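Heads up, one of the protein chains got dropped from this complex, but the rest are sitting where they should.
Going in written order, the chains are labelled A, B and C, and every chain counts its residues from 1.
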Amino acid sequence: MLKYIIKRTLWVIPTLVGVLIILFSLTYLMPGDPASIMLGPRATPELVEDLNKRMHLDRAMPVRLGYYLLGVAKGDLGTSVWSGHKVSSLIADALPHTILLAITSLGIAALIGILLGTFAAVRRESPIGGVVTIFSLLGVAVPDFVAALLLMLLFCVQIPLLPALGAGVEGDLVDIAVHLILPATALGIGWVGYLSRLNQESMLDVLDSDYIRTARAFAVPKRAIAYRYALKNAVIPSITVIGLGVGKLLGGAVFVEIIFSRPGLGKLIVDAVYARDFPVVQGGILVATILFVFANLIADISYAFVDPRIQYD
Amino acid sequence: MSEPLLEVSQLTLDYNLGSRKMRALDRVSFSLDKGQVLGVAGESGCGKSTLGLAIIRLLPKVAEIRRGEIVFDGRDLLKLSEAQMDREIRGQKIAMIFQNPQNALNPVFKIETQMIDILRVQDKYQNPGNRKRRQDFRQQAIERLKGTGIADPAVRVSNYPFEFSGGMKQRVMIGMALSSGTSLLLADEATTALDVTIEAQINRLITELAAEYGTSILYITHNLGVLSEMADRIMIMYAGRIFEMGWTKSVLGSPRHPYSTALLESLPGRQTRGKRLLSIPGFVPPLDRLPGGCSFHPRCPFAEEVCRQEVPPLIEVDKGHWSACLFDQKRGRQKWKWI
Amino acid sequence: MEVDLIQIKNLKTYFFQGKGLLSKLFGQGLRIVHAVDGMSLTINKGRTFGLVGESGCGKSTLGNTIFRLVEPLEGEILFQGRDVVKMDQKELRKFRQKAQIIFQDQFGCMNPRMTAGQIIAEPLMMRQGKQESQKEIEKEVAELLNAVNLDPDAAVKFPNEFSGGQARRIGVARAIALNPVFIMADEPTSGLDISTAATILNLMQDLQEKMDITYLWVSHNLNQVRYMSDDMAVMYLGKAVEMGLTSEVFDKMAHPYTKALISAVPQVSPGEQKQTIFLKGEIPSPINPPSGCRFRTRCPQVFKRCEQEEPPLTDLGGGHFCACHLHNSH
Partner (left out) sequence: MKTDTINQTKAGMKSTQLTLKRKWSDTLRVTLRSVVKVKGGLWGGIFVGIMLVCAIGAQWISPSDPNAQDIVHRFAGPSLKHFLGTDYLGRDILSRIIYGCRIAVMVAFGAVTLSAIVGVFLGVMGGYNEGKKIDYFIIWLFDIVRSFPQIILALAIVAVLGPSLLNVVFALAFTAFPFYGRLARAKTLSVKEADYVKAAEAMGLKRIKIILRHITPNILAPVIVCLGMDMATMIIWESGLSFLGLGVRPPTASWGIMLRNGYKYILTSPLMILWPSVAIAVAMVAFSLFSEGLRVALDPKERER
């Protein structure tokens, strides 16, 4: 297992190098002169020349790649074309909001989803199965950004219960929590549906398996079988899905942050896209990607802990 | 005089699969004496595995017992509550080992974890109030493994199932199943998936441990050869019914039912090279489309009109030898010789 | 009059595990599976050669190597005098039309998206030098279905619509479609019920008689091999331990492993007392086979020499070979 973990971890390095190359080469896809595009209507020859210098846009491609990689290695993601702030400090301000949102929504969704699915499978005749069906239908039918819009319509406009915009006053935990309710719900509701259905199905499979029958034949109580024996097997698919889902979650966060005006990473990226502030876009995407890559890594490693049979080729 | 440990009478069981209803067991009656080995033989789909699961009451939800009794040690198991089954029967007096050792153990837990759990459950029911430490159970698990001939049990106990070969997994199962309290062991195709030399080892282990603890065995298999060597009595099933039952020597030596006769003749065991094997025409009917009368009649060359109409009763045709064939019962064996 | 159809000389097939880039990086070392480790045998025309052994002994790998589905490491496979190992693609294709396989998994060996008719017609359509109309091929498929006792309407069914025995028959029909001279049957009755297995055995015997086919019969079922085969070899960890006429091997078994194996087979013999020889332990892994005689770790008659020296396959007379120091010392 240790070998698997080492190999899996080392594989991150070439992947991240590839990610950097793609991010870097995105500037090449831009039709026309990058500097004038980034500066937009403000572009004067002096400003363009200045930007070209600053971003080494006037140098040959390999040299620019070298500068870029070197910068990233030093933790320098460049400066915002628009505001002149360091990209890294912009991200440092935005990131906590996104991480808080992601952890709250996914964490709660995973907890509820897995429990709901397990209950539904263990008590086949109970109405919990119906709840799972409703949630999974909702999760399929209402994508996160539509959910965000509808929730806002319902709880901020029609019945004004909850705040619509912002992330709450810094330091005021209650305010932050209140501001988190709607975005986290919008982001998490699909996950509840998906994970509960997934866990229900895999739990049913496991409960039908030979080794559960063996345990029953030895009078191991049903409760112990379900929550101790079967759950560990049944949760395996959910782990992979959650790991891969972090990418989707970060994508969904973009919309939710825009809709609820939360100053997170997603909003930072989209606002930078609107402003054609390319260094910020690049840096923001890089950080989001690194988050995703490491979430996947953690999922794969915990997978290895749950399932001892794992081998890595 | 031996006394019966298990008496099954008129056991009838259906599987309800949506619109389809399959009669998996039809008026199955037999008894098993203390210390005896009863072999249950038949082709796939004859209901032999269902019988084992019915006795230990682990049938799938779609199964419904229509009528019958399973009297074990003087009590009807079908009348016991789930809690009573767990407390007194399962894993205590009746143990079961299954066909596929690859899947019989939980792949994500160590052997010791699984064994300790089971030992703890057994201990809880046997000596309530007397709390033992995990270390004691672990020691007990190691001893059980040692008893089944696993080398290095103290090390192997902390392995995962995938690090064990099929034969060793089956040893673990036997170690968990057989203890001094076990009075009945249900073995469902326990050695089918194993190699011949390993199969011989495992069957010997089962026989020896059962003899040591005075355990009776219901040995379910499709391998008549294994039964010939292990079983005291044999029961041959077809499409949910018992066709023939009796002492091993008489059932295998002088079978009375055309089906059992054909089954024995179709084995390439002692036939000489080049001689044709007997093959039964047709195939085992699916349980939801059983023919009326004797369910074997479409494949039986001796079938007469009466076989299509009447279900043949299981009748004692010889001392301790039962058979369910109308033709045999009415005209005698001479009339229907296959060969 | 016996003619060699296939002659295998010192055949070795190894599998290599841990060849990947990362494995190399972490120096796990190459693990070599000695699947077939120096087998020599001769299969005579028109006869059935039985190959028995327990799982992991390499009997299936040997079969696959003959067809070059697996490439051998060294050795020769002479088929009608030509070395299969050295054949080029064109020759190999010709050879593969004369030699056929009946696979162990009767469902797995059929493309689930083709009908039984298409499956059987496939070899017919690739016959060389003969362009046939669809009609002719359809007629031949009907004949082949008839030959294996299946209804003609089976042709439009998909594999999953058949029972185990029927699926096996389709496999047989495909194998005999090109009138092969040689068929390897890999556990041809595995997964079948007793009575169904009997019909398949009968069918294959009839076909052998009618079409003069030579069989290589790979099986773990000793009763079946005894019943079906004229010659046989017993394999253990990639090597033959005993070989000869089936009757000779069963009547005058010489190798301790053969003795134990045959004694372990459960027989329907009510009332007879049989002396089973129980072997100790498990079959060792073919990755690190024991030194000297491979059977020594489980052999009841092991002695000093077995550990140091590998016993050669020696003739005990009459083409009955055995690889054991007990029969080698004098």
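Going forward, a contact is a pair of C-beta atoms (placed from the backbone, for glycine too) under 8 Å apart; a residue touches a chain by one contact, two chains touch by 3 or more.
Predicted, not measured: the structure shown is a model, and the values here were computed from it.
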| item | value |
| --- | --- |
| In the full complex, displayed partners of the excluded chain | A, C |
| Selected residue (touches chain absent from view) among C:79, C:103 or C:257 | C:103 |
| Touch with the omitted chain, as defined above, among C:8, C:41, C:57 or C:141 | C:141 |
| Residue touching the undisplayed chain, where the options are C:30, C:156 or C:287 | C:156 |
| Missing-chain contacts mapped onto chain C | 19-21, 64, 67, 69, 92-97, 99-101, 103-105, 108-115, 117-118, 121-123, 126, 135, 137-143, 146-147, 152-153, 155-156, 158-161, 174, 179, 210-212 |
| Where the unshown chain meets chain A, residue by residue | 11, 14-16, 18-19, 21-22, 26-27, 29-31, 137, 140-143, 145-146, 149-150, 152-153, 157-158, 246-248, 250-252, 254-255, 258-259, 266, 269-270, 273-274, 276, 281, 285, 288-289, 292-293, 296 |
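To be clear about the criterion, only the chains that are shown with their structure count from here on.
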| item | value |
| --- | --- |
| Gap in Å, rounded to a whole number, between the CA centres of chain C and chain A | 54 |
| Centre distance in Å when chain B and chain C are each reduced to the mean of their C-alpha atoms | 32 |
| Junction residues of chain C - those touching two or more other chains | none |
| For chain A, residues contacting two or more additional chains | none |
| Complex contact set, residues of chain C against chain B | 54-55, 163, 165, 193-199, 201-202, 205, 220, 222-224, 226-230, 246, 260-261, 264-271, 274, 276, 278-279, 281-283 |
| Interfacial residue positions of chain B with respect to chain C in the complex | 43-44, 151, 165, 167-168, 195-201, 204, 222-226, 228-229, 248-253, 262-264, 266-274, 276-280, 283-284 |
| Residue numbers on chain A that touch chain B, as the complex places them | 124, 208-221, 224, 228-229, 232-233, 236, 306-309 |
